[in-house]
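Have a look at the structure below before the remarks.
One protein chain omitted, others in place.
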Amino acid sequence: MYGFARRWAPWFGGCAAVAMFVALYGGLVLAPPDYQQKDAFRIVYVHAPVATFSMVIYTTMALAAAVGLIWRMKVAHAVAAASAPIGAWLTIATLGTGMLWGKPMWGAYWVWDPRLTSELVLLFLDFGYMGLRAAIEDPQKADKASAVLAIVGVVNIPIIRFSVDWWNSLHQPATTKLLGDPDMDGSMVWPLLLMLVAFALYYAAVMLVRLRAELLRRERNASWVREVLS
Amino acid sequence: MLVARRDLRLAFRKPSQLMQPLLFFMIVATLFPLTLTPELSRLRDAAPGVLWIGALLSSLLALEFLFRDDAIDGTLEQFALSGQSLTWMLFAKTCTHWLLTGLPLALSAPVVAAALGVSAGALPAILAGLALGSFAMSLVGSISAGLTLGARRGGVLLSLLTLPLAVPIIVFGADATQRAIAGGDIMPPLTMLAAIAVLGVTLAPLAAAAAVRIGLE
Partner (left out) sequence: MLNVQGLHLWRGDRHVLKGLSFAATPGQCVLLTGRNGAGKTTLLRTIAGLLDPEEGQVSWRGAPIRGQRAEFHAELAYLGHEPALKGDLSAQENLEFSVGIRRRVARAEIDAALARTGATTFADRPARTLSAGQRRRIALAGVLLAHASLWLLDEPSTNLDADGQELVAELIREQISHEGIVVAAVHHPLTLAAGSVTALELGAS
């Protein structure tokens, strides 16, 4: 796993950089401005992929945690541990870009929109996960305890989402859908899809780099680590 | 059953500790008129928030004691080695915990609500909502209480873990209270609360048992 991480991380990283660059060019320069939102809509090229991956990563974490618990695979726990900070970082980025987008659209940086609110709760879950992991000294115990938390969190996310939608429907009319998906022009769509691919590669790259560090730290007394480092 | 009886007897040997969450709830509720306004008409609007935030905070406070004492003196270890189902024993403990903290709180909620200018007709619905909600909170909290057993600085972490998970309970609970005050149909949010409680009963003790086993390692 360590060798795999070392060999492939630069490739994923390189491809992610290229894809991201092309997608940004496509999204920011080539795509026509939105008829309603003018150029402000272009932030979607960052916001949507980041938001998608903030959730994908949490789910990955929970899956890895479940695999680690059930089949007692140490690498799976290491994957979950390596993913958590990336997930938290992308969640913060989602909230940040959402706020930037909110200013021209809603006239305020923060609106208690259901999506933003559940994203904020997701951030708290991420921090809780990292906090629990940091607070338990024994690494194996930290792995298992945070794995249970990740799984409980994943079961809860749909319920939280549902409750926030419910709450929101009481207090304000549903936010107008910002993206008219069906009539989105092709030249607007492809950069978005490419950006999603770019973020998948980015996640793979960063996760592998972090996983490598995580594995080294965990197995610092194992003989293969000594060989690698000498 | 025996676990529940033991916890009850223990609790009644120390009545002052029993009163603490209830007292805490009352104090939080008193702070709102002092910080917002003494006008009943405006307090009535804030009442759902006051009741549910108060209930959440005081049940968080009480959660710390759910497993801690038993973990320190080795009782949980003996539970885990008794050959009986740890899940059921922890469920019994959680139910007792709710009987001792959540239920008194729910029973006192109508008094607090009345003091906030809520009309008498809404009080039974408020009581029902808080009873269900605090039960669900105890269940959710039993998971995080189990998880923080092995952690240093458990207190703040316990809140950090529990609060996001309690969001749905707060949302539906406060909605039920609001509808009760406004004279609306309280059944939809109350049914949701009941659904969460049922889900909690089926899943939370399992997760809590797994968490406690990890904490004992």
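By written order: A and B. Residues from 1 in each chain.
Rule of thumb we're sticking to: a contact is a pair of C-beta atoms (placed from the backbone, for glycine too) under 8 Å apart; a residue touches a chain by one contact, two chains touch by 3 or more.
Nothing here was measured: the structure is a model prediction, and the numbers come from that model.
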item	value
Contacting the left-out chain in the complete assembly, out of B:L22, B:L61, B:A80 or B:V201	B:A80
Which of B:A29, B:A47 or B:M89 contacts the chain that the document leaves out	B:M89
In chain A, positions touching the absent partner	72, 137-140, 220-221
Absent-chain interface as seen on chain B, which is shown	2-3, 5-6, 9-10, 13-14, 72-75, 77-85, 89, 213, 216-217
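Simple rule for what comes next: only the chains that are shown with their structure count from here on.
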item	value
Length of the line joining the C-alpha centres of chain A and chain B, rounded to whole Å	32
Residues of chain A defined as touching chain B within the complex	121, 124-125, 127-128, 131-132, 135-138, 140-141, 144-145, 148-149, 151-153, 155-156, 159-160, 162-164, 166-167, 170
Complex contacts: residues of chain B adjacent to chain A	143-144, 147-148, 150-154, 157, 160-161, 163-165, 167-168, 171-172, 175, 189, 192, 196, 199, 203, 207, 210-211, 214-215, 217
